[in-house]
Structures are given as structure tokens and as C-alpha cells.
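Selected chains only, in their assembly positions.
Chains: A, B and C, in written order; residue numbering restarts at 1 for each.
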């Protein structure tokens, strides 16, 4: 652990990012560290809720990048992030998927109320972003009441994927970025589900940081050109920063 | 030095009984004061002998009283003294041995030799193995020993550290006669050499007799008599002791009558059985119990001159049991149908050579009658 | 250590496999040693001593088993974090935060496996016939010596069972570890966490490989234990 602290000028920055960013951020880390050799990035991947809880608990985190605005809002309301540093990092879109072959011939959300559609996989409608967005869209389509009893609200997107992959669920909602992590040739993407508020993942500096400058540098880097291109490479859309 | 105890211990069958103030299921109440001698605790099964040793060892805490060994207060209820077991310097042979199952014989024996250097330890262990005739078993584990071998390892373990007091709970019960007799001698030697109190429980009369300096007789949790083997075996102080020490012929509620012509004697009348005995030194009550050991009944052939002697009765042989070196005869006295047990050495039995159904004379030796 | 590797694909795979294996063993062994040591002490006290509130101690030890690991992890984060009661003291003294280090993972694994050790060992110690201890007392041995050389050796099967359980649990520990140690590639990504994230990310190849390694490792360590037990006389 000698390189953890007390050595030369290398500053260590811990980034807590949602698991969806794993690959993108790993690539970004390399580029960033070549550009700023005096900064060592430590990537901590997890699900947004757990990452938020870690920050609430006082874990030494410098930058927070959840795949869910909700968690950022909770921290913001507790003053645990620097509001000024918050930026929109990446956009995503919700998609509806079905098992390969689409035997039930599902083509739209209305089809979900059909009686032969028995199970619909989506993530926790309160705890996860997919769940919340999906619920919102289903409600807006006016099919929420019709599907409510068919829902399999698993923990994470992965659960939904597994259910659809294995045909345990007849349809499911995931982010477009998750589709690539499904087993090849097991699912079909039906539609991109329209959402009323665009899905955008935020990033911000945690207020307990002792390296706010360096943290800001990172945020600038990911939201900068190099970062954007890498993110796009992994299927994220780039939101307009407002 | 020596040992001085006066304590009580109560057992309750259920924990709750104690709280409810119910009577204890067993109460032990012992007092005795003895020197650095070999003391045999003798008593019926369940009379409290093991419990006594456990209280002295500190493995059980008495409910009250005091225990002093070699001038160390082991336990004093009033002063709330209760010396930890470890500081009592005991050698204790448990009735169930309690050998450490995960150590071989050698390690078991050496376990009490704390602070000894390796050379001395080794020497002592070998000494013990020889003393107890278990050489060659040093690498056996307890599960690989016979009952008697286990018992000897337990003894070796207790003796090895040269303790200040030895508590031996039936230490020879599983041994054959050959080792047993040798070990009796050894224990006596060790006691003399170390000059420590040795408390020794046994159910064997001969063992008690040959080994004991003093015998403490227990009955139902109470000490009945303390004395030399001769005292307790030949002059039991009450019926319980008498039965215990093998005074098989006991007659209760006999009326003791003085005989005017012979002031030195006493006639004991028990139903229609009358015997004459020497008057004891102490004053006896009007109603007494008396008894006679089987070996103190003389069996004589049916000749008339013998018949006229005192305490001589015609009897019929009901059974003859060979005990090896002697025979035990159950005799029914012709006049009063009382059953008497007589024991006689085989060599003398041959002289009379009786069988079941035969008749003979039985003489109760006047001087051997015990009144209590 | 890891950074010396050239990041070719093959080497990357090696790193993805090798590092989690090493860190997992490091965490599991450290935590198991601690659990065995402390667990045995606690178990001995629970089995052989009478004290007030004994059953409360008993419940407290078992609690981490009942709570979802994430909650246990959260409680630990709160305690050990820079603002936590323990963490603050540690930070003030050393300027160091334990969270997100492998030591934190050890603590998590320790907490979740302690109940397994304690329950199993307590039962085993209670099953030891007290006569053996009494015999040791009469031979002048203090309680501590007796515990070390008589009671614990006689309870060794139970202690071993507890240790195996604790080791397995430490290897498999995941929820609480993720919370207190994070999932930091190259620092705290244990086998379990790597399997989890590989699985989540749809990297089934890696996930399967890791699972196979984990199972092999389990078989190996169990085989060693079995050999050990076989060599015991008792």
C-alpha cells in the first residue's frame, strides 16, 4: 500500500461510476493518465445506489458518475456534491426487448397487455433508472395498469436481460447500452421507447474531496472531446449540456 | 499437616428444586480430621465418597463448611475462601479416568509435569511406566488401551507430579490381582515417602484392610465411623458399618441381660436365640444389636462333648459355596431356624467335609461377638 | 505489480483472472485467520463462561448473517468512513482511510463470516466433556492452558468446520465487500466481485473462467482439509 499515500506528487482521484461505464471509463482512464501523469485515477464501479450509499457513508470518493439522476439529486439535496461541478455526461435510451424470434409478435407497448404476454422484465421501479423510466413510459402509453401484474422487477438490468435471454420473460425493458451485454443471438430489440424527459447521466465532484481541482480536470476531460468520442464508441449519446 | 474437613454438599435433581426450597435429593455432611496417612473411604455405592473427593479437590464447591489440607485452607465458606483447583497440588484419579483422548500415554502422564525440564520429564514418565507395569504402551492412545491399562495410566498421570495430596477414586478396580497387589505396596511406599495424605476409595475389604492406616466409613452421606482397619472391621459402631464390613450375621433388638454368676459376661436374647458374650467396656443399652463375622463361626462335627460348650448350636447345612481358599456355609440353627453364614478355610473344611443337608455344630465365638 | 504487464489482450485476461485470485486469497486467508482466532476466543467464552447478557452477545454475533450484506456493508461504511466514529479516529491519527482498500474487504469478510465460526465452534466446545478440563485443572493447569491444550484440540473438528465455512464465506463474500471496498480494478476486485461484474457486463467467457477457477480452488482447499482430518488420530 506504499503507493497509496505519502509518496511524491502523484494525486489519487477516486471515481465512483455506474457499472455501465466500466469499459468506457477504463479507456478514458488510460488517456487521461497519459495526459495528466501526476494524477492517478482509481475507478470504483458499482450500481448507482450502492455508490451513493458509499458517499453518504463518508467513503473517500472524489467524483460521482451514476447512471441515474435520482442518486445525484439525493446527494445534491444533502449537500454532498458540488452543485457547480455537475454536468451531463452521457445520454442513453430505453429499449424494449423480446426473446429471439419474437414468437408473441410484440411490436409495441400496447402489445404488452395482450393476455399471452405473461411476464415483463424490468428493474426495480423505484430503485433503478430503467425501472423508473419504463414505468413512466408505460403509464404515459396508458398500459401501466394492464401490465402491472405481469412485472418481474429484478434488481438490476442484468436480471431483466437474463430473464429475456432465457425466455423466462416475454418482454423486457433495458437501456440500449445494455443490449450488447446480452448473450449473442438471444434477444431482439423491438423499439426504442420514447421517454418524456431525456435520459442523461450526470457527473459531479463530491464535496468531501480534497482534490477538487484534479477532480474537475477529470470531469472536464470526460465531457471534453476525447471523453465524448470514447463514450459514443460504447453506445452512449452525448447530451446537450445546459 | 494432614487433612481436616467439615463440610456439607447438597445435590438437587432439578435446578428448580433448589430455588423452590425443596429438600435436596442427596446431602453429604462429612467431618474428619486425619494426619498424613493412607485413608480408605469405605461405603455403599452412592454413599458420597466420590462427592467427598470432588469437594476436597475443588471440582465441586461445598454448600458450607471448611476444608484444610496440609495447613492450607482449601475452602472456607465463612471467609469465602475457595482455592482454585490448580493451586491445590492434587493427584486425582477419576472414577472414569478422564484420560486425554488426543494425547498418547506418554503425553498424558507428562501433562502434569509443568515446569520440569525435558530430561527429568522423560525420566519421570519412564519411572511411572515401570511403576505401573505399562512399559511399551507409551505411544498408545487411550482408545487403544484396555480398561485396566487406562486405569493405570490415570494413576501414573496423577502420581507423576508428586502432589501434596492424593485422591484416588477406586484406582485399582479394573486391575488383575497380580498388579493390584504390587500396586498396593507401591501406593503405601509412595505415601510413606512423600508423607502426604492419601484418600483412597475402594470396595474391596482386603484392600481396605491391607492398605489403610485409617478407614472412614460412609453411609448415606454421613461419616459413621473412623478408625484403624481393625477398629472398623472388628468393632463396627453400628449396623450400617457392620453390614458393610462383612459382619453378615446380624441380630437386631436383642435384649442384653446381665448374668449374676458371671459378671464379666452378658446374655443376648433375640427371639429364642440366646448367646453369651463378654461384657463390653462401655455401658450397653437394654436393647442392642449384635453380630458375628462368618469366619468367627466355628463348625464342629456333631460330637456330644462339643455340644455342651457355650454358644454352640446344632445346625443344618443349607448350602456350601466355594470361594476358592475358603468355603461359605449357610447354616440353619435347628432350634430357632435362624440362618447363619459361616466361612472356613478349605484346609479346615476338609476335616469336617460337610454337604448340603448334613448336620453339624456351629459355635459362635464368644469373644468375637460384636455389640453395637 | 500488475501494471508491469503489457496490456495486450492476453495479458489483460491474465490480469483479469490473476489479480482477483491473488486478492481474494489474500483477503480470505487474512480474514479467516482473524476469524479463527477471534471466533475461537468468543466461542470459548460463550461456551464456558456464564455472564450477564450472554445471549445478547450471541445475537450480536449472529446479526450480520440476518442482514442483507449490503446493509452490513453500509453500516461498516458509516463506521469506517472518514465521518464515521471509528474511521474518523483512524483518519485523525494516520491520515488514512481504510475504505476502498483490501483491508476493508478483510473487515467485511470478517464480519460476515464471524457468525459461522462462532456458532459452529461454540457448539463444538460445548460438546467437549468437562471431565477432561477438570483433569487438567487437577494437574495444575490454568484455564488458559487447559483451553489451549485440552478443550480446543478436543473441539478441533468443529473448529475446522467453522474455519472452512468462514473461509468459503470469505471467498464468496460479495455484498458487504462491494460496499466497503468498492470494485476497484487492480485493488479490490475479488473473484466474487469480478465474477459479478463480468456477469453483469455480459462477459460470460470471463465469468465462466472465473467460476471454474473458484470451484477448482475450493476443491483443492477442501482436499487439503480432508487430508488433514484423515491424519488426525481423534
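Descriptive notes on the structure:
One rule holds for everything that comes next: a residue touches a chain if its C-beta (ideal position, glycine included) is under 8 Å from a C-beta of that chain, and two chains touch if they have at least 3 such contacts.
Note that the coordinates shown come from a computational prediction; the quantities given were computed from them, not determined experimentally.
Each chain type appears once in the displayed model; counted over the entire complex in the file, the copy numbers are A x1, B x2, C x2.
Keep this in mind: only the chains that are shown with their structure count from here on.
For this pair, chain A with chain C, the centres built from the Cα atoms lie 32 Å apart.
Centroids built from CA atoms put chain B at 88 Å from chain A. Taken residue by residue, chain B touches two or more other chains at no position, since every residue touches fewer.
Along chain C, no residue makes contact with two or more other chains. The residues of chain B lying in touch with chain C in their complex are 57-59, 84-86, 88-92, 94, 96, 98-102, 111-112, 114, 141, 143, 157-158, 161. Listing the residues of chain C that touch chain A in their complex gives 70, 74, 77-78, 81-84, 87, 95-97, 99-101, 178-179, 182-185, 187, 197, 199-204. Interface of chain A with chain C (complex): residues 1, 4-5, 14, 16, 19, 22-23, 26, 42-46, 50, 53-54, 57-60, 156, 158, 161, 178, 180-183, 208.
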